[in-house]
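Here you go, one structure.
Just one protein chain is left out here, and the rest sit where they should.
We call the chains A and B, going by the order they appear; numbering starts again at 1 in every chain.
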Amino acid sequence: MTTTVHPKTSPEVGGIGHAVRRKEDDRFIQGAGRYLDDIVLPGMLHMAIVRSPIAHGRIRSIDTSAAEQTEGVVAVITGQMLAEHNLAWMPTLSGDTQAVLATDKVRYQGQEVAAVVATDPYIARDAASLVFVDYEELPAITSPQQALEPGAPVIRDDKEGKTDNVAYIWEAGDKEATDAAFAKADVVVTLDTHYPRSHPSPLETCGALADVNPATGEATIYLTSQAPHAHRTLFALVAGLPEENIRIVSPDIGGGFGNKVPIYPGYVVATVASLLLGKPVKWVETRTENLISTGFARDYHMHGELALTSDGRILAMRASILSDQGAFYADAQPSRFRAGLFHICTGSYDFGAAHVTAKGAYTNKAPGGVAYRCSFRVTEASYLIERLVDNAAWKLGMDPAEFRMKNFIRPEQFPYRSPTGFVYDSGDYHTALREAMKLVDYEGWRRKQAEGHPEGKLYGVGIASFTEVVGAGNSKEYDIAGIKMFDSAELRIHPTGKAILKLGVRTQGQGHETTFAQIVAEELGIPYTDVKVQEGDTDNTPYGLGTYASRSTPVGGAATAVVARRIREKAKKIAAHLLEASEDDLEWEPGRFFVRGTDKGVTIQEVAFAAYTNPPEGLEAGLEDVCYYDPPNMTYPFGSYIVVVEVDPGDGTWKVVDMAAVDDCGVRINPMIVEGQIMGGLTEGFAKANMQWITFDEQGNCIGSNFLDYLVPTAWETPRFKLGATVTPSPHHPLGAKGVGESATVGSPAAYVNAVLDALRRAGHPVENIDMPVLPHRVWGAIQGVAVKP
Amino acid sequence: MQVSMTVNRRAVTADVEPRMLLVHFLREELGLTGTHIGCETSYCGACTVLVDGRTTKSCTMLAVQADGAEILTVEGLAQDGQLHPVQEGFWERHGLQCGYCTPGMIMSAVGLLQENANPTEDEIRHGIEGNLCRCTGYHNIVRAIEYAAAKMRGEEPPPPEWEHEEVIA
Partner (left out) sequence: MYPPRFEYSAPRSLEEALDLLAEVGDEGRVLAGGQSLLPMMKLRLAAPAHLVDINRLPGLGSITDTNGEISIGALVRHADVATDPTVAAHAPLLAAAAPWIADPLVRNRGTLCGSVAHCDPEGDWNSLMLAVGATVVATSREGTRTIPIADFVVDFFTNALRPGEMVTEVRVPKAGPRTGGAYLKLERKIGDYATVGVATHLRLDESGRIAQAGIALTSVAPKNLKVTEAEELLVGNEPSDELFAEAAEVAARTCQPTSDVRGPAEYKRAVVRTYTERGLRRALAEARGEA
């Protein structure tokens, strides 16, 4: 059934369904955005960080004298100085500890060792190169397998009694039921694959500008933060500062993608420096610093197995993971799930049993494990199942679309309880895949593939039908560092009928200033242009957990809808008073109450004016409310992506020649913004499949420390996308919306990889797997039948 | 060293160290913070400005080298309250998300359209390959530049793409 969704409001009001221009763009297109590095305060000093050039070593001594004597240098800070204030270590988001400035050992290349504060950033950098650190070099551990070998040097000897490099052990699902299902299987398909280390590398790097007032002790900290409220609380806990004296301001953010969720040593040191010096201190990372030291993502070594019947039904799944955590276990994830939400790895398929085990290891690499445009490891989960399903179809000689259709959860099964305990809210996977097949002309490409490429290249068609899990909490199950995952919205309608909406989330490009204004427009009929959206300043917004894991619309958006409805309830009382009618006789249409069956009515703007000038007796003045929304469940967006590639067997290069992406994120508030999010995600998926990764040499040197080596796609390589949509509303979200910011990053990598493998297999090369990035030499090696490293 | 140049049609003179990069001069000395910094290896293009009419990475040029030059930054594009067609295109076709690459991307597009008033999609993609964007996937940036090109030629821009049917399952 195909229908077009018609918006309920006029284009001028711009409620749900209108692809209105973004309100925030006016300043950005004129260079008038205000990002962290744009902020200048009187007397501001500049900080540069001295980093370890080696991956593992004991610090013998630090000589700061030459740096201190450099003209323009105000202070040199070392770990010893921080230790005196009990600040040399800080907690991570996974309950581990992380060195702020190293005191005992360095544990990865790029680790923070000292900081130089100077009057000018050039001088700070000059002096940083004059801090001399004497290291006793230790052997570097560069893989989790190596880390777990008996007798491996213990990286975390700072932890009392620690005798190995295990960071965590975790499991989910039902082992017995899974074993029983595997015992009955006709066929078992296995896959070993590494989801390589990646980095979100937003175009703006991370930074802080700390401004501690020496007289009052009040600290204003400008921070590239996706979660300013949570960061304020953590700052209070780490630094022991009274929370009311800390104000975090997250200005315009030049992209986050999970990179700006953790608290980094630089933030803490800049704050301490400001506290000690009584002046504002700015620290802004270079790109190299960003890539070598701040939160990486992925780095999961995965083993998966599917138990199958010979006629193509999945019976059960096993998965085991070995994760490379780097030197400190710092995944940004809910505390009860040690491998994030990886256990959603049963994906879009209906089968009875699954069992997941996970183990994390410390290595001499940067810490992180952030959810890079991903909801806590769901990317790795989705990749594993979509690659396994493809291998299963291949082994059984079935078409991969047909195999998926046969095993999908059926629409009537929702809400669906997955074997590892998730309750999927809604879905129609068959329709999404069918739409994608139509959009890309699946049969047509299969025909072309059978006919062969005119220039001897190889066509391949790859599918991924993902299910995401986004919008944490509920607060019972989900938290960050113990803080429960709800979110908030505060809405005030001014006397003139204009509004201000304040949120606990923080946009980094997702278009909140427009989308959330549109929700208010939908609920109250106030034009979206009259609704100012404010985020990021902890003194002026209600408490919230921030923006990541596609949670802003599912949680902050729901809070906005609920608070607007509460205001409408109060407005109704005022309208009844103004119309001298009973509330029961009033009806609502967008922007106006009217007396049923008459043309007598008042606009929301008139009501707003009366709320301050003529409220009914017994009713408080004003038109303002706040909502803390605790979602009853996550939302489960889904979709099907189909990629067509052309592989050159002569050099192993491949290129996307067609691509269709059908996404279902429930109700789309602003279709333009939703599509923008999807195309961005498809590009990041392509990046990881094609070129973008961070690797290390045997000494633990980071290969990928700048944009020459860490490859980010340009407009030239990026595929051209065809987008489609299906709409299956979330039954529990007040607007029926689900999150969408990350769907395409989560879902698409497997589609690209499956496409390349399909090309090789149909050309007679029985290739089980190529790890991402699917680099030309790996493809070439697969064609030659040799495993090619690296 | 003393340098004098014209920035956004305004004459400026300043005393700078030879090592100061043009991007730092624009941002720190002149307060023109619309020009951004995204890397230190001259790869990302966030710092793109026009120097004597040519698109240039202002992080890969010394301020002293710009002595006597005419510089145009994103802040100088709009005139008399009227947005440049490229700025308008980026707004109309959702050519930006976080906005950080946007000034550089816009300046590259302005440079491209100076040389080629009616570029094909391939020419646009080739023309902006020195500017990285992490948010948009470039698709809408291409549409934004096509919009601007049409406007600058006095033609009606093609309609937006997001007006297609949604399927209610």
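In this section, contacts are C-beta pairs under 8 Å (C-beta built on N, C-alpha and C of every residue); 3 or more make two chains touch, one makes a residue touch a chain.
Because the structure is a prediction, the values reported are computed rather than measured.
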For the chain that is not shown, enumerate the shown chains it touches in the whole assembly.
A, B
In the complete assembly, which of B:8, B:35 or B:48 touches the absent chain?
B:48
Options B:8, B:35 or B:56, residue touching the unrepresented chain:
B:56
Full-complex contact with the absent chain, from A:178, A:288 or A:488
A:288
Contact residue for the chain not shown (choose from A:228, A:557, A:713 or A:747)
A:713
Among A:58, A:125 or A:453, which residue is in touch with the absent chain?
A:125
Where does subunit A touch the missing chain, residue by residue?
121-122, 125-126, 129, 286, 288, 650-653, 691, 695, 703, 706, 708-709, 711, 713-714, 716-717, 775-777, 780-781, 788-790
Tell me which stretches of subunit B touch the chain missing from the display.
1, 17-19, 21, 37, 40-43, 45, 48, 54-57, 59-62, 64-65, 67, 108, 111-112, 126-131
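In the analysis below, only the chains that are shown with their structure count from here on.
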Separation of the C-alpha centres, subunit A versus subunit B, in whole Å, is 28
Subunit B residues within the subunit A interface of the complex
17, 19-20, 27, 31-41, 43-44, 46, 73-75, 77-78, 83, 87, 90-92, 94, 96-103, 106, 121, 124-126, 128-142, 160-169
Touching residues of subunit A toward subunit B in the complex: what are they?
1-5, 19, 21-22, 24-35, 37-38, 40, 122, 200-205, 252-257, 286-288, 411, 428, 431-432, 435, 508-511, 664, 668, 671-673, 675-677, 679-684, 706-708, 712, 714-716, 718, 720-721, 723-728
